[in-house]
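The other protein chains are all here in position, but one chain of the complex has been omitted.
Our next item is chain A:
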Amino acid sequence: MTTATWESRAPAGHYRFRHVARMEWTKLWSLRSTWWTLAITFAGAVGMAVVVGANTKNASGDLTNNALAGVIPGMLTIGVLGVLVMTGEYSSGAIRSTLAAVPNRRLLLAAKTAVYGGSVLAVGEAGAFLAFLAGGAALPARVPPPSLGQPGVLRAVVLTGVGLCLIGLLGLGIGAIVRHTAAAIAVLVGGVFVVAQFIVMIARPVIGYVPITIVGSSLGAVQPQGDARHHILSPWSGLAVLCLYAAVVLGAGAWLLVRRDA
């Protein structure tokens, strides 16, 4: 038997970040759960803003912060979706296809971070702005709605969207570390939500460092109670701390991803 000699048909060069990002984009948006989760997050944020707005009695308090309250449950859905972006690959075995296409694991996690982070940032900002507008529109006529031109209001709205994105990335990083869906969700919910409850009881001064407090009381506040008495971080310190959390968790995730067998 005479056999042909095979000439590789692969072009010169190398796959790049943009290829991996396109792959991850296709993967993210081809799952129905992504659409559902983001739609629920968005609707929840806007819906809660309307309810809170309509039930406002007077103009005292931080009306902007109230309108953004619906973003807090969205932290859970977006965080869990972030976990699933990673753990869903392991539970299904898809990780093997993914890593066969992209053996550079750091590049893979970077692309996932960019694609998921970018998508959630867009949804988070849209949700925060719409919640702000809807919450203002739902206020009773005698209560003047806050405007984006007032000091601190635009910052609170924008940073709330950013906070949601960072929680999503925290979920992604936890997923890369823990790899099992249920365990990773437990770590996320425990770390972001439950720990907060205990801290209030036993170690009040660190309450300001809990992710949920940062998003709700530092990032989303027009006049953050940025004093030692309430132990709440200022918006920019809160943002820095939250970024640090996401960076540490993603860094640890990348470190493990490179070292562990798939």
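The rule is simple: a contact is a pair of C-beta atoms (placed from the backbone, for glycine too) under 8 Å apart; a residue touches a chain by one contact, two chains touch by 3 or more; residues count from 1.
Criterion: contacts and distances are computed from a predicted model.
In the listed set "Tryptophan synthase alpha chain", "Molybdopterin oxidoreductase", "ABC transporter domain-containing protein" or "Fatty acid desaturase", the entry agreeing with the UniProt name of the missing subunit chain is "ABC transporter domain-containing protein".
Where chain A meets the missing chain, the touching residues are 1, 3-15, 19-20, 22-24, 26-27, 30-33, 88-89, 92-104, 261-262.
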